[in-house]
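Can you keep this structure in mind? I'll have questions shortly.
This view holds just a subset of the chains, kept in their places.
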Amino acid sequence: MAVVIELPPLVDHHCHGVVRGELGIAAFETYLTESDAPAAPGTTFFDTQTGFAVRRWCPPLLGLEAHCPQASYLARRRELGAYETTRRLLRGSGIGTYLVDTGLPGHLTTPAELAAAGGGAEREIVRLERLAEDVAGACDSAGALVEGIAEAVHTAARTAAGFKSIAAYRHGLALAPEPPAPGEVRHAAGAWLEARGAGRVRLDDPVMLRHLLWTAVATGLPLQLHTGFGDPDLRLDHADPALLTDFVRSTAGTGTDLVLLHCYPYHRQAAYLANVFPHVHADVGLALTHVGARAGAVLAEFLELAPFGKLLFSTDAYGLPELYVTGAEAFRGAVREVLGGWVADGAWSAADARRVAAMLAADNARRLYRLP
Amino acid sequence: MAVVIELPPLVDHHCHGVVRGELGIAAFETYLTESDAPAAPGTTFFDTQTGFAVRRWCPPLLGLEAHCPQASYLARRRELGAYETTRRLLRGSGIGTYLVDTGLPGHLTTPAELAAAGGGAEREIVRLERLAEDVAGACDSAGALVEGIAEAVHTAARTAAGFKSIAAYRHGLALAPEPPAPGEVRHAAGAWLEARGAGRVRLDDPVMLRHLLWTAVATGLPLQLHTGFGDPDLRLDHADPALLTDFVRSTAGTGTDLVLLHCYPYHRQAAYLANVFPHVHADVGLALTHVGARAGAVLAEFLELAPFGKLLFSTDAYGLPELYVTGAEAFRGAVREVLGGWVADGAWSAADARRVAAMLAADNARRLYRLP
């Protein structure tokens, strides 16, 4: 017996802006992968699950046949122009709320522009390392830097929906779990300012990364942590969320919620942490966006141990409005396939399946980020 | 072509007692998870695969509809009383033999009580760390402690079906693989007695943990090793059974069998070890009990590399008689789905599928633990 599982407008609790200008085929292709290198000779990133998912879901939103050749799709995209393409794709995505990580470089749309194009609501997620790098650019002493970070984090907390850390690919997740002592922080801040003077602007000092984490924890806003794949800079095995276990224990009494982003291929480890620790949540985004036809299989693995109230939808879309569509369609398709299958088998009731689908799609994020 | 795979009464080679008294909804809920913390605000452990599996399989055994609300189920449970509920559930579980790890604290039923309520046979599995902690409580010198442990293990070996170690969550599985030297053991025993005097009763010293493992190995009885998830104290990545490889090599010539318990999410690693080393076996319990509708998928992953004569059923049920039912139903459903599917595809013959099903359900455990 097939069950119909309707989903409410989605809350995308982790995404980025889209590029403003027109994109040629070569530039377009670079957004289909987490790699920062061109495709190998003789291959193309269109020949990936992400590429096939774009060709499945997006052409019909622009008036073409699904699976049409990429050249036809890009021609149609140019014909419509970047703004109209973005508007049509976002409005076709079924996403109602965007929580936007604004820490990426490049000429990307602001949260307000994104929400306007998509006809939805928006909130900001503040990336800690970017915030610190911006503060450091205007500081000339360790003391000023430490104070500046404190002020910037607390100012951001007044409007942001949450914070995000990319310590996973700046250092790896095997960080000492306790907050660094003030003297250590001051020393690390000074050393970093000196390195900046010599041109090393990127923040990758583990003491400073830990200091940012604990400064964010003190605000009480949800803290998103990059784990698993998603950036060419990382060592995948250094991004296993299990490495965060001691940090998770250290923050258990603070009242601040942690959200493990991406997680793949360690999503069973992330689901375990969400099961065992009340303040830990996990995110299916990026994973589902990039595995295309396998989204149901990956979602099902998340749903082995993750309590259904602790798992959140996102797209982690970046650059291309297409990725909002594929992330959202992958999620909706996966929910219907997996939960619908369990209802058909008698493992779940239809009422439970509908309730859990709404939790994953929007309710969990609304509760966690205190959205209206 | 659908095949009917009948299963014999199951041998549950690793389980615990059930609580004796009545349980309110809050107390009941704590047994649905391996966490030791309450569910996050706004969430409940009933909204997990374990919770849904209980609501699927148990209400009909107490005369209610499957998937009825948990409140109705718990009301019916109270109406019947704890003893009658336990009796009905255990007798409905299809388990014929219980190998009971008696090392957990709390007012739990004894193996004999469990077997009487369930109408089956029982044997004891002796938890090494608990045994040592009990011995230490009555010792005042390192020498007496070392001797006491030797005597207690050898006494236990006369009646127990096997031993169990929880070194995975007392220290982690990255233990030195060889037996510690007698002088080291004496020194560690003395240090532990001193720590006990200061109130630190829990045994987590790696020398003592290794000494217990090797003392158990010397008895020739099967030795169960906790690996993977299953206790909030552990670091999941420190419980990867691959970390046991050198210990497995060290014990290869002893004639003693090792059984890797739980394993998830490292069950493919456990299956690999069972494939490569004759004395290594793996256990599907806990994993299947806690992933509900996903039991077939997880069993199938075990069955990639594990020789079919090396994989054993258990529930790891603890506290709730419901978990015997869900563990057994998850296993039977998974066997029918997975093996039945392979027969339908022509990958396996029906005769082979029936034979392997019986091996997993009971025959492997009977051979390994020398049960009648």
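By letter and in written order, the chains are A and B; residue numbering begins at 1 in each of them.
One rule holds for everything that comes next: a residue touches a chain if its C-beta (ideal position, glycine included) is under 8 Å from a C-beta of that chain, and two chains touch if they have at least 3 such contacts.
These numbers come from a predicted model, not from an experiment.
Enquirer: Total copies in the full assembly, please; the file places 2 of them.
Expert: Number of sequence copies in the full complex, not just those placed: 3.
The rule is short, and it goes like this: only the chains that are shown with their structure count from here on.
Enquirer: Roughly how far apart in rotation are chain A and chain B when fitted on CA atoms, stated in degrees to the nearest 5?
Expert: Roughly 120 degrees of rotation.
Enquirer: Can you check how far apart chain A and chain B are, centre to centre, with Cα atoms defining each centre and the answer in Å?
Expert: Taking the average C-alpha coordinate of chain A and of chain B, the gap between them is 37 Å.
Enquirer: Going by the contact rule set out above, which residues of chain A touch chain B in the complex?
Expert: Going by the criterion above, the answer is residues 240, 242-243, 245-246, 252, 268-269, 272-273, 275-279, 300-301, 303-305, 307-310, 342, 345-349, 351-352, 356, 359, 367.
Enquirer: Which residues of chain B touch chain A once you look at their complex with the stated criterion?
Expert: 33-35, 37-45, 47-49, 52-53, 56, 66-67, 229, 232, 235-237, 264-265, 290-294, 297-298
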